[in-house]
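The complex is shown incomplete by one protein chain, all other protein chains being positioned as in the whole.
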Amino acid sequence: MVVTLKEVVNDPQGLVVTDALHALGYPQVQGVRVGKFISLELAEDDLESAEARVEEMCRRLLCNGVIEDYRAKLRLVPDA
Amino acid sequence: MVVTLKEVVNDPQGLVVTDALHALGYPQVQGVRVGKFISLELAEDDLESAEARVEEMCRRLLCNGVIEDYRAKLRLVPDA
Amino acid sequence: MRPAAADSPPTSAELRELALSESEYRSAADQLGRAPNRLELGMIGALWSEHCSYKTSRALLRRLPSEGGRVVQGPGENAGVVDLGGDLLCCFKIESHNHPSAIEPVQGAATGVGGILRDVFAMGARPVALLDGLRFGDLADPGQRHRFARVVEGIGWYGNCIGVPTVGGETYFDEAYQHNCLVNAMCVGLVQRDQLVKARASGPGNSLLLVGADTGRDGIHGATFASVQLDQEAEGRRPAVQVGNPFLEKCLLEACLELTGDPDLIGLQDCGAAGLTSSCAEMAQRGGVGLEIAVEKVSRRERGMTPYEVMLSESQERMVLVVRRGSEERFRTAFRRWGLHCEVVGRVIEQPLFRITENGSEVAALPLQLLIAGFPERHPVARAPQLSSLVAADPLAATPPWSPEDAWLRLLASPNCGDRQWIWRQYDHQVGDDTVLGPGGDAAVLRLRGRSDGLALTIDSAHRSVGLEPRRATAIALAEAVRNLACVGAAPIGITNCLNFGDPDRPEIMWQLEEAIGGLADAARELGIPVVSGNVSLYNQFAGRGIPPTPTLGLVGLLPDLSRRLGAGFLAEGDLVALVGAPGAGPAQVELGGSEYQRIAYGVLEGPAPELDLSREARSAQAILAAIDHGLLSSAHDCALGGLAVTLAESALLGGLGARISPPLDPPQESSPNWRFGLLFGETQGRYLVSLPTGRLAAAAALFAQFNTEFAALGSVGGATIAVEGVAEIGLEQAAIAWSGAISAQMDSSPSPQR
Partner (left out) sequence: MTVRFGIAVFPGTWSDRDCAHAVELTGEVAVPLWHADRDLKGCDVVILPGGFAYGDYLRAGAIARFAPLMEAVREHARGGGLVLGICNGFQILCEAGLLPGALLRNSSLQFRCQPTWLRVESTQSPFLAACPPGQPLRVPISHGEGRFYAAPEALAQLNAEGRVALRYCDQNGEISDRANPNGSLQNIAGILNQQGNVLGLMPHPERACEALLGSDQGLQLFNSAIQHLAALPG
């Protein structure tokens, strides 16, 4: 899943990366934000309940609602 | 784009998060790996050349080829 | 002995991969009485690598004096140990992580710190301090800035996360390190005498435990990797880079320290270079026994790993223990409490053999003698290059490009003389609540709990002349380190050293190695300080070009009375400024050979290295300690890089006070009109710049006379400028701007985005 800082929270790392890219000669870069990409393997055969679980994990641990948003995409992998 | 540690490279963070999720009562979690999610706005109208550019930025700055892999997905946004 | 499943003889390509020569292979086969199989060959290759065997430097290292009244453990264990008195021991060692840091700066540097920490707590000692020795190319180069920033980040990350303070270090920039940055890390630990653990296996039937990280395909051939030149080849060896886990190591550290002193703990050893193979072989050999490992019992991070991969993996954050048979469960429980899993992977056996089995069948069986001591020592030819004309050159001949003031400010603004705060503010230098003097002075000072004395630590490398006169320049490094300790009020008690050199198969580099070790050996003997541990890093070479020889010394000293400690900065307006230990006529020396001024003004290295008089050094260090002990001084600062002018400015800037001195202006007759630059920036050895209350002048003069050490009051503290009467004068503000921006101005102009 993808966990990103809320729009309202400023992201110095994104700013530095932007500057660095400009310095490297990419003026067309408008704005950069850096978040987390979490890939997670679940042993579940039912997509529904898997989604519910992931939802829950995000709320409880993986994402801090005060500063972050998340979105998760699930994919069914045969005999994972 | 998504920047992740190469498969062969140890991901201590992923291991600790896995343990944490198990402790929280999610035994069905098989493995977790944590990478970076970088969203980047480009002022380019030609998708082709934009792709080439991003490719280049990843190699030069955004991805540490020694331990990381990357994949980028581009989307054309009207009057970005 | 029964050959384990024989293989076809290795191709020369395979041997190259293992950094084994044809003749070494033959020697191994002869000693074994058969052809080693692939696994055995891999194990031999790893242990016979330069990194593990020291096959090229060993003979030379024997010259280093390692005896002394305080020495509890010299070279040969994971770290050296000296006695601090009252049953408290100090355990320390320095190690290089140059090659990994060149390839992946953050993780390379971080795992270097992780490795040296394990060497220290493997002995049962609690790490109380880290120091780092860094060498990079020109900071004006963005690539170098990036690498430098990343290495500092990596060192900081690991040390900060594990909670061991990084209290000092050394940093130097020169184009010559452009392709081979040097990253040396030193760790200092404390242990009660009865808690000291040795890395020895004993008692056949006792169990071998592996604890910590799961074993993955990390850094296979890392040991050999560190023993070959860094070049295009490195590309293909990249998997040798690893991601460190300071969190896991912190748990390992605490768990191990809980277990030291347990009568059932027989041996403890870190898994470093060459992983299980080297750590187990070393433990068995030291204990005069054998070991048997059931490779399937080693818990893995990845599927389908072969015995070869398991035995040669260099996965970080692992330790091996030998425990008394029957006590295994107790140990496993203790580790589990810290979230660490611990497996019984083997046992001690009678015969001096290293046996590896997989599911009951033997896959390798090698005599430990062969593994540890069987390698043919290498004695490459050493030949001195033609340098006499360079050494003879007169560094004062050329016309100075700048005025004295201008040169002074440029030196202060150069990254080698300027303020290092940009580095150490990123290091937690206080955790542990014992740091009395952190980074920024001549030496760091830690208190010792419940005692009135303290510990002093410093890292110093050879004078820049090392390329021309390795012997003297290395001795100078030791003299300077001793002065650094003396400045805070400490006497040296032990040395650790890291020898960073190029390819020893080049005669001139072998010569450098011989000379440097000789210089260190002689100086250490003369000054009576034992060398108790160290590390050698060779092949610091890129595309045929080697680094300047870089012997780096780590010294540990004792302050008899912590309350007497001194800083390098001026303390009070009106104090006198004096120069101690200046040979001959006074400060009017013209020793610019290899000086920092020469480097930035002319970009050359020529002229004789500064004179070094070790008996004088010993005397003046004694005198300074006595003066400090009698409470005569307000500050003391070693007069080194950048000479009198830079030293004076540093004491002024650290104290936030100006100063004015008027050295006797009596230029040696023969010296050129440039003698002023020699006076300001000459790097004449043996000197201390001190300040003292006027009321103490007579007493001080008398004391230094007793020690037959030169003492000359040159001026006083105060005013808004820093002045050398009749030669040059700069504003305190001006100087502060130049000095404090030397590194930070360049670095903060280009913050590094990653991680």
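Every chain is named by a letter (A, B and C) in the order it is written, and numbering of its residues begins at 1.
Rule of thumb we're sticking to: contacts are C-beta pairs under 8 Å (C-beta built on N, C-alpha and C of every residue); 3 or more make two chains touch, one makes a residue touch a chain.
Please read all numbers here as calculations on a predicted model, not as lab measurements.
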Given that one chain is not shown, what are the shown chains it touches?
A, B, C
Could you tell me which of C:Gly163, C:Pro400, C:Gly518 or C:Gly741 touches the chain that is not displayed?
C:Gly163
Among B:Val8, B:Leu24 or B:Leu76, choose the residue that contacts the chain missing from this document, as touch is defined above.
B:Leu24
Where B:Val2, B:Val16, B:Ala50 or B:Ala72 are the choices, the one touching the absent chain is B:Val16
Omitted-chain footprint on subunit A covers residues 5, 8-9, 12-13, 16, 61-62, 64, 66-67
Residues from subunit C at the interface with the omitted partner, ascending:
153, 156-157, 160-163, 245-248, 250-251, 337-339, 424-436, 447, 562, 751, 753
Provide the residue numbers of subunit B that touch the chain removed from this figure.
12-13, 16-17, 20, 23-24, 34
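Quick note on the criterion: only the chains that are shown with their structure count from here on.
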Subunit A and subunit B, separation of their C-alpha mean positions in angstrom:
9
If you average the CA atoms of subunit B and of subunit C, how many Å lie between those two points?
37
List, in ascending order, every residue of subunit A touching at least 2 other chains.
17, 20
Shared-interface residues of subunit C (touching two or more other chains) are 753
Of all residues in subunit C, which touch subunit B in the complex?
103-104, 107, 213, 216-218, 238-239, 241-245, 247-248, 301-302, 315-316, 339, 753-754
Subunit B contacts subunit C in the complex at 5, 8-12, 16, 19, 61, 64, 66-67
Which subunit A residues qualify as touching subunit B in the complex?
2-4, 17, 20-21, 24, 26, 28-44, 53, 57, 60-62, 80
